[in-house]
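Only one protein chain is missing; all other protein chains are in place.
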Amino acid sequence: MSARRVDAQPMDGAAVDGAAVDAADGDLLRIDDLRVELPGPDGHRPVLRGVSLRMAPGEALGLVGESGSGKSMTARSVLRLLPRGARTTGTVHVRGTDVGRLDAAALRRLRSRDLAMVFQDPRATVNPVRTVGDFLGEVLREQGHSRTAAEAEAGRLLAEIGVDRVERRLRQHPHELSGGLLQRVVIAAALATEPALILADEPTTALDVTTQEEVVAILDEQRRQRHAGLLFISHDLELAAAVCDRIAVMYAGTVVEVLPADRLHAEARHPYTRALLRARPGTVPPGARLETVPGRPQSAFDAPATCVFADRCPAVRDVCRTTPPEFRAVGTGAVACHLVPAEVLRG
Amino acid sequence: MTTLTPTRRAWLDPVHRVATVGWASASAGAVCCVVVLVAVFAPWLAPHDPNAVDPLNALAPFSAEHPLGTDDLGRDLLSRLIAGTRAGLAGPLLVVLASGVAGTALAVSAAWFGGWLDAVVSRVLDILFAFPGLVLAITVVAVFGTGFLAPVVALSIAFVPLVARVMRAAALRERSLPYVEALRVQGFSGRHICLRHLVPNLAPLLFVQAAIGFGYAMLDLASISFLGLGLQPPAADWGLMIANGQPSILAGAPQQSICAAVAVVVTVVSFTVVAERLATRFGGGR
Partner (left out) sequence: MAEPILDVRDLRKVFRSRSALRPEEFVAVDGVTFTVPAGGSLAIVGESGSGKTTCARIVAGLVTASAGTVVLDGQQVVGTSVRARRQRARCVQMVFQDPYQSLDRRQTVAQCLAEVLAHHTTLDRAGRNARTDELLDLVGLDRSHGGELPRALSGGQRQRVAIARALAADPRLLVLDEAVAALDVSIQAQVLNLLADARAATGVAYLFITHDLSVVRHVCDDVVVMARGRVVESGPVERVLDAPQEPYTQRLVGSIPRPGWVPTRRGAGRAR
């Protein structure tokens, strides 16, 4: 199995000089060849098959994929929130600290101070029997605020993310708030800890499209203000491209392509990325058939051991079934595909 | 195209499940099988005639001829225990069958029609809940007389609310699933949907409820016949034997009561353990 190490590969237009790229300690997040197996009825099954990513401080990276791509599992690995019995190899470094080696207390500190996660369903995140004020206050008191200071700060946070009638909202319970409003509260709680990295796992999938725009705009604005990094997980390529600096496309438990968001449409090279771009209905004239790829998204377990996309790729060749492709820098991004011509690769 | 689920052959699943059961459940399961076999083959297994009276040999201790001794009338205890398995199992079986059918019918009707029918059924069940099974049984027996059937009927009525409550919640959940709406759009009648779709999907839950209820029914029926309200002498019934053996305990010959009591306890515990195991396997609590 080829290593997917990208240590020496520049991964986006920003890190032009080699010094910035090799300065591993400066990375906000560094995932090296992460492999995760989960226990199943027939023994352990792979869910992640060698994920390698880098994030600079204050950067927004979008993790895009369909079912079985492993994007949620990657985020959970950063927090070490994996299910019982999960087996991991590879490393995850947050701000230079190896997450896998932390003891329980240090892990708790990492999760409460440096990292914050926003999940898809706000109603599953917030305790329904406590008020919004209690929820925020709990987070803030954990940071060291006194009770009164926490209340004031909670109100300030809510106002900042655009919640009106703050005093009233603080006294309300989650079921009295709409989904969009509640997700904003969850984001406020995530920001309250002044994290270095925010992980958002499909934060707007359950929301209306206009609410989605608001929430995503708030997330973007706030993280820029606070210079926090954002790992934005979504199945919506366009949404991620609008919010993030770079996009990493995942399929069957591995990263197949990484490229700057503004180059997504012009320079996508991997057949899967192209297929995703073409599958959006707006891309063909009305009434024309959408270009589709046969079959359905595979998980790491189902996909072939060589190139993960070999079963479904429209341009598959023999080499794809015999040798796993290496993840190599191409133009302003990186891609793992045999079909990318050698002359395009940077030396 | 690869499949999503592991491709273990489906028919191996039950075998696999049985093979991975723990020792407690396995021994409980073995006891249950033994008791059922004894009940089925009782007339051929009993070494003596359970009703053969032998006053000269009354209250005999364990011996080769009478492995468990004799009772106050000289009847062989082992044979009487064996004979008692039939009534001992048939009673609870009838109770869970009757309460299962009646309870499910009420629950599904209440869940499907909703409205006033649901309200009425729920109130009736609440009232029935208020009466402990034994009290209800005693009342019914007092009115209709003793025997095998009266306690069984009474207990069935007492168990209906237990079954109906669980089945109603499950039926309501099932009914709210989109496939039921899809069937309604197709124009299928409520009867068709309930009988052909709702009930089969609820069947595993009902089975688990019945299995759990079996043990409790057995205990309740033994208590009722202990009180003298069930089968009457000279019937070989375990509860009755416990009661009959009471005077002999003071006389230094406790074997009748003890053997019968042990039989009841072992059987009830075994069936209940198996039922609980089934409940966890089939998610019966859902």
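The chains carry the letters A and B, assigned in the order they are written, with residues numbered from 1 in each.
By definition in this document, contacts are C-beta pairs under 8 Å (C-beta built on N, C-alpha and C of every residue); 3 or more make two chains touch, one makes a residue touch a chain.
None of the values given here were measured: they were computed from a predicted structure.
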List the shown chains that the missing chain touches in the full complex. A, B
Candidate in contact with the missing chain, chosen from A:Leu61, A:Val92, A:Val139 or A:Leu177: A:Leu177
From the list A:Val99, A:Ala116 or A:Ala275, which touches the chain that is not on show? A:Ala275
Of the residues listed, A:Ala106, A:Ala152 or A:Leu290, which one is in contact with the missing chain? A:Leu290
Need a quick check: the contact residues on subunit A for the chain that isn't drawn. 66-67, 161-165, 176-181, 184, 208-214, 216-218, 220-221, 235-239, 241-243, 264-265, 275-276, 278-282, 284, 286-287, 289-293, 296-297
In the complete complex, which positions of subunit B touch the hidden chain? 3-5, 177-179, 181-190, 196-197, 200-201
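Throughout what follows, only the chains that are shown with their structure count from here on.
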Any idea how many Å lie between the Cα centroids of subunit A and subunit B? 54
